[in-house]
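Got a structure here, written out as structure tokens. Questions coming.
Heads up, one of the protein chains got dropped from this complex, but the rest are sitting where they should.
Labels A, B and C are assigned to the chains in the order they are written; within every chain, residues are numbered from 1.
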Amino acid sequence: MQVLDFTVRSNEALNDQNHLIKVAPSGNEILPEMQPGQFVQILVDNSPHVFLRRPISINFVDKEKNEIWLLIQKIGEGTEKICSINEGEIMNLIYPLGNSFTLPERNGKYLLIGGGVGTAPMLFLGKKMKESGIEPEFLLGGRSAKDILQRTDFERYGTLYCTTEDGSFGEKGFVTHHSVLKEKKYDFIYTCGPKPMMVAVAKYAHEHGIECEASLENLMACGFGACLCCVEKTVRGNICTCTEGPVFNIKELFW
Amino acid sequence: MQVLDFTVRSNEALNDQNHLIKVAPSGNEILPEMQPGQFVQILVDNSPHVFLRRPISINFVDKEKNEIWLLIQKIGEGTEKICSINEGEIMNLIYPLGNSFTLPERNGKYLLIGGGVGTAPMLFLGKKMKESGIEPEFLLGGRSAKDILQRTDFERYGTLYCTTEDGSFGEKGFVTHHSVLKEKKYDFIYTCGPKPMMVAVAKYAHEHGIECEASLENLMACGFGACLCCVEKTVRGNICTCTEGPVFNIKELFW
Amino acid sequence: MAGLEVYIGDLRLKNPVMTASGTFGYGTEYADFIDLGRLGGVFVKGTTLAPRQGNDYPRMAETPSGMLNAVGLQNKGVDYFVEHLYPVIKDYDTHMIVNVSGSTVEDYVACAEKLADLDKMPAIELNISCPNVKEGGMAFGTSCQSAAQVTREVRKVFPKTLIVKLSPNVTDVTEIARGVENEGADAVSLVNTFLGMAIDVESRRPKLSTITGGLSGPCIKPIAIRMVWEVFHAVKIPIIGMGGICNWQDAIEFILAGATAVQVGTYNFIDPTASVKIVDGINDYLERYHIASVNDIVGKMIV
Partner (left out) sequence: MAGLEVYIGDLRLKNPVMTASGTFGYGTEYADFIDLGRLGGVFVKGTTLAPRQGNDYPRMAETPSGMLNAVGLQNKGVDYFVEHLYPVIKDYDTHMIVNVSGSTVEDYVACAEKLADLDKMPAIELNISCPNVKEGGMAFGTSCQSAAQVTREVRKVFPKTLIVKLSPNVTDVTEIARGVENEGADAVSLVNTFLGMAIDVESRRPKLSTITGGLSGPCIKPIAIRMVWEVFHAVKIPIIGMGGICNWQDAIEFILAGATAVQVGTYNFIDPTASVKIVDGINDYLERYHIASVNDIVGKMIV
């Protein structure tokens, strides 16, 4: 973990709500090894209502360019301000934080399910899996076509299935209704997205006896284990999502 | 008085500390009549330490371009942020506020003394005087040459005398030491600048029986008479500088 | 339009948004910015029996998300108010309510008596919580006994709506609220400012001439909301909530916590049009959730 100034290399609006921001260390620091599922804490400068940092997943790490990608959805003052940052400006991060998805040690069929901006960590996860010789499949859900982000990036690492609520892209409905879940049998499901979606995914996994990990987005004050604000009730008691999560095996959760 | 959004037309750094910012109403509003000595209250967006607006004098009004000029010295977080505004951005103002210097109704010799960024209201005042047929003289003081701002603008309206503390421009020393004060006799002195300077000017005016008005920079919360925070102790009791000032005849003050 | 009408005792307000004493002058200061007739009420500057020059400059200091003030009840006294100010403001299409301050019980009573005679003065707010005056002021509001006493005595001479403004600088605000309710207050308003202080580290001097002053603004909102909620569960009379209200969300938060009406204070300095925006925002919120009347959500936080 470290606190470091990054410089914004680019800030691209992917649609009206989501921005892809690429940052690189402002100095000559080389990025450390990072794992999919980990996140950063962004300092949002100087607004009274954005006193605390904002946790954002590591969307992708481009080792060659020494860049971290962040995929951010504007939902409040903090994310609005982050998305209004300009190329060349400084973004202070505490990183890398949290645990990560379990990287495959054995063969099997992996499905990575992301909903909304919860697709963010899945891209980096897909890349790491492909690198380790396993081709994952992705199932991404959104409200409509424009909410399925980074499609071509995902397709680079595995097959892509999609659902949209209005049917404008992929199958119509929620991710858990996608036909692939009926047709194929997976050994592992990794998921991140809105809680109702993850709970539905967890239910499916439980019913089908599939190993499943979910990445939680509990409210955080510090992000590195100091405040105990971000706890999730687990079979092991109240556990910090920022240090022992954000990724949990659903067997540990009361979902 | 009104609350209005302005658009920044230009923001020019005059030296390392001072910026000249020109703004015009964002809509199609025509600027109302304004008087020299009046000020605006600038909303500085969203910083916890800059909760209140910041009072800034009207430096100049360009009727043709429908522009207000603001001359701002960076001394703290608020003015730093104001000076970092970009062309095209919005600046919300409450304006015009306060009383004004007494515009000449009769002939006489007028000296306008400004120190540091306190020269700000003197430019607009000089213009108004010249328009009414009286050519003022200006005596401006600063730390060194680069701190004497807007020289060519001032010269358009009257003779310019200067002092600098390091002697790099005009006479060396404080404004009250300038030789013109020994050589010439003025009927009216108008002044704005750091309090010690204004007190020295007032002393000179008292001693020489010269009518003198000074523009105060008391701390303000509202700027329009609602909070009673900005009072100056006068012969009439505690008086609001934002409504009955910022310009006071020194006879009213306990200087 | 949702139903915005609320009652404070017998006093009907066209909507629950009012402005806080000491932050809104006599209303006239805001007439350029807003139509005062759109407000539920205006609480005018703290008024005392005798004229007061207030405290020395400097009287204010900015603090994180707030400010300290040490105005010290500068005003020209109740007689001046009655003769010169009341005639100017009495015909505004809203309730003009005087905030009454004093150093002794007799002061409060004498002041209230003079205001009771004014036709268009439907209510007064007893300020027993001003931290900025040496004698009396906050002392009345931090002891249950003296709060009760001043309420009792004023009640005898003031038959119209009597609002008592509580100090937040206490261990248990419900005790004081119950005390003044028992003595016949028609409503309580809370909170007044918190006693605070700031020091300029370069000059090493206090930023206020009086050393300590009253803290207001968004910084105090979480404490104010908690106190409103506590008092809501302790008394039956209506509560007027305030402390850091900047927008309709803040106002709704106070209402859900138990306030029947709210006052906007410090934020008027930053946006002089905030109060009317809040009226509109509350209306939109109620319409969006199909809530017939604002009264339906007073104290209705879901627990």
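Here is the rule we use: a residue touches a chain if its C-beta (ideal position, glycine included) is under 8 Å from a C-beta of that chain, and two chains touch if they have at least 3 such contacts.
Please read all numbers here as calculations on a predicted model, not as lab measurements.
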Residue among A:85, A:162, A:222 or A:250 that touches the chain left out of view: A:222
Options C:31, C:50, C:82 or C:197, residue touching the unrepresented chain: C:197
Interface with the undisplayed chain - residues on chain C: 63-66, 68, 142, 169-171, 194-199, 201, 203-206, 211-212, 215, 217-223, 225-226, 229, 244, 249, 252-253, 256-257, 285, 297, 300-303
Residue ranges of chain A at the interface with the undisplayed chain: 1-3, 43, 48-53, 94, 218-219, 221-233, 237-238
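Going forward, only the chains that are shown with their structure count from here on.
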Chain located farthest away, centre of chain B as origin (C-alpha): A
Centre-to-centre distance between chain C and chain B (centres being mean Cα positions), rounded to whole Å: 36
Distance between chain centroids, defined by C-alpha means - chain A, chain C (Å): 47
Contacts with 2+ other chains: residues of chain A: 48
Overlap residues in chain C, where contacts from two or more other chains coincide: 64-65, 218
